[in-house]
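For reference, the structure discussed in these notes is given below.
For this view, one protein chain was removed and the others were kept in their places.
Up next is subunit A:
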Amino acid sequence: MAAQAGPSRARPLWIACALGVLAVCMIAGLLDGAADISPWQVVLQAVDWLPFVHVDSGLAPVEQGLLFELRLPRVLVAAVVGGLLAMAGAGYQGVFRNPLADPYLLGAAAGAGLATTVAIVLLPESGASIPVAAFLGAVGGVFLAYTLGNTAGRSGGTATLVLAGVAVTSFLTAIQTFVQQFKVEELQRVYSWILGDVGGGWDQFWLVLPYAAVSAVLLLLHGRMLDVLSVGDEEATSLGVPAARVRLTVLLAASLATAAAVAVSGLIGFVGIVIPHIVRRLAGGSYRVVLPLSLIGGGAFLVLADLIARTVIAPAELPIGVVTMFVGAPFFVGVLRMTRRTAT
């Protein structure tokens, strides 16, 4: 209860803080990269992009192109995808009242993985079909898990749903592995996709943006409802909140967010479960705070992870999914330890 009274007052402060962190991460992401361009030149070039201003950054056209066509959209895509994954995770956790729920537990990732593999195997020529397939697969995976969970557990219990998600994930992953055996030469592409990539340029950004906007608006509007839901379905109903409808809406919105993120960037684990946790630790458990902060914090985290991925062994690159796990896990443990100490 205290967690709900406090944050509503501190909410603007937290959001301002988070936006500040996101801005710092994005600027850092723009300043550094595998190409050897001085940060000062990047700043000059950024000023040059502003309307009505002309500054000579001294960069060759190819370098200007790589900044504008590669680095800038890459930072933006990382911010959007990270935000979507973290926000979806928070949404799932609210729906299932289970802090371990995340986009990957509920069949979304496995569905997307299977659909992508099938697309790569059946339509090797058309790279454009992959995002569509991933999207359909993610939605299908969650739908399957949701339906199974609902029919198995009559009351729609959250544990049943999560277990159904685990079962669906295992099953879909098995089919995916089976399909892969028919096209062994495509394994490399499937693995590249599984490890995630946010370097697809502006196309990738424009592709994800509308879905990001819709799902973010839907989820953010339901923060208060999720808070009410957290006291229990019956109490919520008695308070006039249509529990089943809220649950379904949030579930759909979170799945849409996951599907959009997975469709453009592949599988990037860890963000959806860790960021909401960190947010809860720092700013309390109200979903009116957790959802927006997860959106912003997830974005900042993935921008940072991508910056590490593309600079730490530059000019070679690490897959971003590896970085989110590798950097995220110790960071997560650190936050847990820190907040536990202050809480007690």
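We take it that a residue touches a chain if its C-beta (ideal position, glycine included) is under 8 Å from a C-beta of that chain, and two chains touch if they have at least 3 such contacts; residues count from 1.
The rule we apply is simple: contacts and distances are computed from a predicted model.
A chain of this complex does not appear here, and its UniProt-recorded name among "Type I-E CRISPR-associated protein Cas7/Cse4/CasC", "Iron complex transport system substrate-binding protein", "GerAB/ArcD/ProY family transporter" or "Anaerobic sulfite reductase subunit B" is "Iron complex transport system substrate-binding protein".
Within the full complex, the residue among A:Val21, A:Ala34 or A:Leu282 touching the omitted chain is A:Ala34.
Residue A:Gly200 is the one among A:Gly83, A:Gly165 or A:Gly200 that touches the chain not shown.
Even with one chain removed from view, subunit A keeps its contact list with that chain: residues 33-37, 61-63, 65-71, 73, 124-125, 181, 184-189, 192, 197, 199-203, 310, 313-319.
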